[in-house]
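A single protein chain has been omitted from the complex, and every remaining protein chain is retained in its original position.
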Amino acid sequence: MHPAFSVILLTTLIGAAQGLFLALFTAQSYAAFKLLPQPDAHAFYGQGSLLALVLLVAGLGASFFHLGHPERAWRSAAMWRTSWLSREVIVLPAFMGVVFLYGLAHWLNWHPVLTTLPGELPVDPTAILGVAGTLFAFALFICTAMIYACLKFLSEWHSPLTVINYILLGGASGFTLAAAFASVTAPELVSFLAGWAAIITLLGWIGRSASLYRNARLKPKSSLQTAIGIKHPRIVQKTQGFMGGSFNTREFFHGQPVAVLRAVKWFFVLAVFPLPLLLLLSGMQGRTGLLVAAFAVQYAGLLAERWFFFAQANHPQNLYYQSIA
Amino acid sequence: MCPPAQVVTYLMQSIKTPSPSIQEVKNTTCYMCACRCGIRVHLRDGVVRYIDGNPDHPLNKGVICAKGSSGIMKQYSPARLLKPLKRKAGAERGAGDFEEISWDEAFATLAERLGKIRATDPKKFALFTGRDQMQALTGMFARQFGTPNYAAHGGFCSVNMAAGMIYTIGGSFWEFGGPDLDRAKLFVMIGTAEDHHSNPLKIALSKFKRDGGRFISINPVRTGYSAIADEWVPIRPGTDGALLLAIIHEIIATGLYDRDFLVKYSNAGQLINVSETNDEFGFFVRTEVPTEEACYEPQDKLWWDRNTDHAVVTHTAGADPYLLGEFKLQDGTPVKPAFQLLQERVKDYTPEWASQITGIPVEVIRQLAHEMGVTARDQKIELPIAWTDSWGNEHDTVTGNPVAFHAMRGLAAHSNGFQTIRALAILMSLLGTIDRPGGFRHKAPFPRPIPPCARTPNDPRAVQPNHPLDGMVLGWPSDPDDLFVNDDGSPVRLDKAFSWEYPLSVHGLMHNAITNAWRGDPYRIDTLLIFMANMSWNSTMNTAEVRQMLNDKDTEGPNAGEFKIPFLVVCDAFHSEMTAFADLILPDTTYLERHDVMSMLDRPISEFDGPVDSVRIPVVPVSGDCKPFQEVLIEIGTRLKLPAFVTKEGVRKFRDYPDFIINYETEPGSGIGFLAGWRGKGGEKFLRGEPNPNQWEMYAKNNCVFHYELPKSYQYMRNWNKGYLEWSQRNRITRYAEPILIHIYSEVLQRFRSAAQGKGLTRKPPEHLKKRIDTYFDPLPFYYDSLEAQVTDKHKYPLAAVTQRPMAMYHSWDSQNAWLRQIHTHNYLYVNTRTALQQGIADGDWIWVESQWGKVRCMARHSEAVEPGTVWTWNAIGKAAGAWNLTPDANESQKGFLLNHLISEELPGANGRISNSDPITGQAAWYDVRVRIYKVGAGETAVGVQNTSPQFEPMKPYPGMKTRSSILAFLGVKAK
Partner (left out) sequence: MTQLALVIDLNVCVGCQACVTSCKEWNTAGSAGPMVDQNPYGADPTGTFFNRVQTFEVGEFPNTETVHFPKSCLHCEDPPCVPVCPTGASYKRKEDGIVLVDYDKCIGCKYCSWACPYGARELDEQQQVMKKCTLCVDRIYDTSMTEDDRKPSCVKACPTSARLFGDIHDPQSAVSIAIRESGGYPLMPEWGTHPANHYLPRRKTRIKIHEDELERADNPLKVDRQLPRPAMNEPTLDDVTTW
């Protein structure tokens, strides 16, 4: 597939935002159980939510560049019964709304105790919004990932690993960002967040390696034989019917030599996993510079990862568009 | 299917309904290629919206091809020339520096210049036209002007096919006849990628296959029609003659020929004088029978009757001639039947021999012969159609031997093509398939006598100042005395047609006109008028040098500083490589803007069942200052006061072209004009009749086509069908109603050979051409290596290089078409995968292709569908940079290439250079070129953008042309 920059930005930015939100609410939950010190809610949760929101808006903004008719984007909520894209379009703003309210509640220090759960756990609006946000964050991960995973023709994507990796990679980048953010706004949480970031990054490494392993061994289900319905071991396309290119030659192929593909793969494998891990571990003590670097490196790596995710997917339609003459 | 008919608007609920507008449908005839289908042009608010096939048209029955469907893009192309232009003073030819002028100025210039030429030496005006569908008018104009220097593109296209078959069976493929696939059981197509009769052939081919017919394609390349063949027989280019002769060998050896057919309908049984010392050696022995002086052959030849064992007059009732054997006439003259000589000729042409030459396995050659022979013999068709033959015998049925053939330039465009095609026509005759169901069928006005009656003058004094040429500009020589030569035997015509160099060059040699004029051999001319031919690009051999010649000036003498070809006029509808060299450009209209006739005097669109002619009627107004070429000719003819165009008093006869078409008669009162339909005062007559003032309207009402269906009994066996021939004579399609016997043995050729041997009373060839005539004018087909191969080191140049036109571009003349060019934007050289790998050439590599005449750089493509000793490419996809108003970086010029650079228009001969053409017909030998291929050097590829070589200075648009847009959203809802 041709990696569209708008989609790369969308998925990586909102992934980080979702992860960041999950990190915020994880910290809040731990704090509620007194497992962590209570940070400055205003700064950490409020500004943190704002940061997540900024990423979400940026991602959403980027996604509009992918549309031929962004002014009609509102229509895209219509088919939620069948279309994961439609579901994503619904869940994303819903999630943004919750993040906004969550941040607002923290910002305004709005903590009326609505009810108390067993174990003296007071439930305030931020807790409810946090739980809702968490659900939406996961729902969004699933929607986004399922947009790709549901396409059975694209076997590189058509796997539970796609969903798992979207969650793990979004989570990793979000927690890394949270750690870097906490080093400024809530230093007491840095090691906790960096620790989780490292763990999720490690899990992501495993998940992504699994999908790389799987994809390297995929046997395409379609062949020229099934594409044109002729049984013969040697079929070669001589003409695709046009010579100056078409949507079919632009949209479904990355247009890069294999060497570039390989280089991008190695770059992202390094930049998304071991390098951020090293930086996280060395920045565990709250060294903002290292933690920011960890996020920057990981995010850059994720851009490459997402590029590779698209580029690696070999669409069966390409069987029909191989040769000009 | 048929879902319930519903209201359109209901279905448009999600698709925008077109805004209400004025919609019209007008019928006319397509001219996106030579096929000439009936089309319906749908207009919206006066703009062409959609063109589809006319279902009521006999030719295409509603279908249309890729080109026809892209006519809109031709009509609105930015390559169109919209103003008369003249070369700016001092500008070089080819530079494309022009200024707009008025038609008045253009006509005045032409009339003055041509008037002077006509008053002094009409030969100094030459008119060559790329299209031959307007020949009746262009040829007539040339004749009226008085110049012999006229031809259409047939000479460089496929004259071998026309001549080879017409000199043998009195008809040919193309517009003149074709395979009857409706009833054929076996169809053998040789060397054909596309066809003049494009859509009808496609219609027929699919029907044929669906009816269970067997289709064999013999072709070095498997594309187009060959793709759907049941069997593909790859053959080395130019060796078809060897294959056909070996098949004839096998068919005779196994007795699979139709003896009865040969006896009755060919000269196979006629006796030939075989006394080598006799002046009459090689001629049929004749007896006295009463005949009139005519171009047809009198029936005065002899058979050796099996019943009486005596010589009898041919076709004597009750007689049955021996086809084989040797006999002695009463006067002791040894004679043999023509068929005996054929058997002797093919004796050594065994399948084993042919296999070595053609690359086809021996068993495949045998199998081909057996399939043809057994199908012809065992699957006979009997149609209950009674007819009477020329000898008065009545037949209850028409018999058919259902083996059909088709061949085209693959056979023709070789310097051995004429004899190859003779072999094909003879093979078709041996199988008994001529004008019979399931075989080859003629189309009116064919069959013609062998050769047809038209003759050129045979005397240089036929060219006189201020007089029309005394004879036809093109004709059909039947013996050396018909040649158009000077008293010393040198050619009268600029292109040397009808001279001893190419005696039967019945379509002229357009491909040598420029070189000859430039060199002044046989003489220099003053004005060259080219209509619709790209003689500085794909229509010429040796392109780069011919471009030089067009721009070459005298360096000394009285005309120092003047162009060697002093005045060059080009009429075309489009910007092209050729127009750049013009001194004067006359912008032609498109086919949708003008009246036209597909005339019986020219190449009509006749069907097997009878004559058909058709017209074009304008469907949109003329663009810019364009003018149809016909109007131009009539205007100049009138200004020059050519007798056909003015009254005795010198007053204009015809208002315009439509008026000319209605009122022109070949002779005053002849009743024969350009159109055969709705003649007579009220349109009640056909073929012959007085001019009908409403003729155009009647064509318009009848789908622009006139179709006369012959009675069934006149539809077959027309060479010898008394009823048909007399009908044809009554309607002045032919002058004589005599039977047209198939020339298994060609006495016409023997006449030339005999003259070369110094025998007889006819003219004799000049010394230096005697051997050439003696060698090639063999009355029986024979195989020889092409002339180019004879002067080529085949080890150095091991590959044959040929071209084809893709279906989506065949005869389309406008590669700038925005839709068609997306399909074929540039071209590759196709090389058999193994051949390429032997040279280390990978798929897509840049390579050099080199012949002994030049080289081109291009990209290679591997292919399994090409014979290993052949490389090929699509022709005329490659363009000069900027030509046809494409951008200078367009793929056509940067990745496309032209094979013509590798082909020479001349070959070294014993006595100077001679045209690279068939020595009999002057057919351009396009497909004889031999090449080698190799990868471009490492250094060459590393730098910069890769492009094909050679490249030329980019052309620019001319004044008055529209600018090309970078985005087209044609005719739809207004683009956002």
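Read from first to last, the chains carry the letters A and B; within each, the first residue is number 1.
One rule holds in what follows: a contact is a pair of C-beta atoms (placed from the backbone, for glycine too) under 8 Å apart; a residue touches a chain by one contact, two chains touch by 3 or more.
Since we're looking at a predicted model, the values are computed, not measured.
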Given B:Ile101, B:Ala246, B:Ile823 or B:Ile914, the one touching the chain that is not displayed: B:Ile823
Touch residues of chain A, complete complex, unshown partner: 1, 66-70, 72-73, 75-79, 82-86, 89, 147, 150-154, 221-222, 224, 226-230, 232, 234-248, 251-252, 315-318, 320-321, 325
Chain B, residues in touch with the chain not shown (by the definition above): 1-3, 5-8, 10-12, 14-18, 44, 49-53, 55, 60, 62-70, 72, 78-79, 186, 198-199, 202-203, 205-206, 209-210, 212-215, 222-228, 230, 232, 234, 254-259, 306, 320, 322-325, 367, 370-371, 373-375, 377-378, 807-808, 816, 818-823, 825, 832-834, 863-868, 885-887, 889-891, 894, 964-973, 975-976
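The working rule: only the chains that are shown with their structure count from here on.
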Length of the line joining the C-alpha centres of chain A and chain B, rounded to whole Å: 67
Residues of chain A defined as touching chain B within the complex: 234, 236, 238, 241-244, 325
Chain A-facing residues of chain B, complex: 822-826, 828, 830, 861-865, 891
